[in-house]
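Heads up, the thing below is written out as structure tokens.
A single protein chain has been omitted from the complex, and every remaining protein chain is retained in its original position.
On to chain A.
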Amino acid sequence: MIAIAWVNLVRLFRARANIFFVIVFPMVLIMVLGLSFGSGFVPKLGVAGGAGARAGELVAALERTGRMEVVRVGDDAEARELVERGRLAAALIVPEGYEGAMSGRSRVALPLLSRNEPSSLQLGAAVRSVVQQVAMPARAAAYAGDGSFDQRLARAQAVQVPGVTVSYATIGARAGSGSRTDDGFVAAASTQLLLFTFLTSLTGATALIETRRYGVSRRMYATPMPGGRILLGEAAGRVAVALAQGLIIMLGSALIFGVRWGDPLGAAALLLAFSLVGGGAGMLLGAAMRTEQQALSLGLLLGLGLGAIGGAMVPLDLLPATMRQVAHLTPHAWAMDGFAELLGRNGTIATILPQLGVLAGYAAALFALGTWRLRAALTR
């Protein structure tokens, strides 16, 4: 069984093109994406209009996040031009009626001009969050008794819910503190890990078809090795390929870019679980397809498509709620959740058990189908 798994790995790295696609390419992508969002990079947000006190509070709230550099610009046209030229990642337009709308309980829209880039999309999500936070007390002020808007707002901001005390405490080091994981490298590394692990598993399924086409699979069945162990060996080979790809990215990004992956046991378990999913998908694809060309085309389509849907290209936080639900039909989204838990909230293997469970379910289903298909393909 180990011999079959080993020969799969040897063949993967024997092809020179694979060395580029499995080792070099993901690292280059991590570097490019990491540098884009990397240490010291603070996206610029332009704010046009809004000279009043409420707009001032909004700008102050945006600045307090520390996630953006707020720049005042003259007007909408200038904001648009600066965004188009890439001088600003995004621009928020505060309309003239903003002050009145806030105090008069009427709706007001704040247009956000954004570049179609991940950093700009992330900035947009942060801006939306701040706007919601600022608007909440203003809404509450409408129900805060009589008096001017300022008085009601002050009362709303001071209101306390009896019996509920929210206390904050910081324990231990901040997640990712002291490493570059709190910059863009961690996001790049975790998304690329999922994207490439799955992609390599699927495209690597061509090896399974080759083994059948060469007649090596039939010859294996003529050896004393039981059929079940041959299938297990092929499955282990698929997992070994996925695991190798994942380990290369995980260890490579840690060594080259200083990425920390959180709890080692949790990270290892998550990588193994996702590699099992990738291996299962590769096994099913390799068993179901007849030619290498079919497997390669479908593998690329599924690898990139599921990666995009599952949040390995665009962060799930930026997607609407419906899309986030759809995303969780893919194993990528569950693995992303797992990494978010490990990296963002100092999670451990215990806290990612739900994600590990779902991934194990995916893997079991895919391997069951893949084994069934492969057995049929080999013995007909």
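Points to keep in mind about this one:
As a working rule, a residue touches a chain if its C-beta (ideal position, glycine included) is under 8 Å from a C-beta of that chain, and two chains touch if they have at least 3 such contacts; residues count from 1.
Assume contacts and distances are computed from a predicted model.
Selecting from "cytochrome-c oxidase", "ATP synthase subunit a", "ABC-2 type transport system ATP-binding protein" or "Thiolase family protein", the unshown chain of this assembly corresponds to "ABC-2 type transport system ATP-binding protein" (UniProt protein name). Set against the missing chain, the residues A:Ala53, A:Val216 or A:Ala365 yield one that touches it, A:Val216. Here one chain is not drawn; of A:Gly227, A:Pro264, A:Gly305 or A:Pro354, the residue touching it is A:Gly227.
Taking the whole complex into account, chain A touches the unshown chain at residues 3-4, 7, 10-11, 14-15, 211, 214-216, 218-227, 379.
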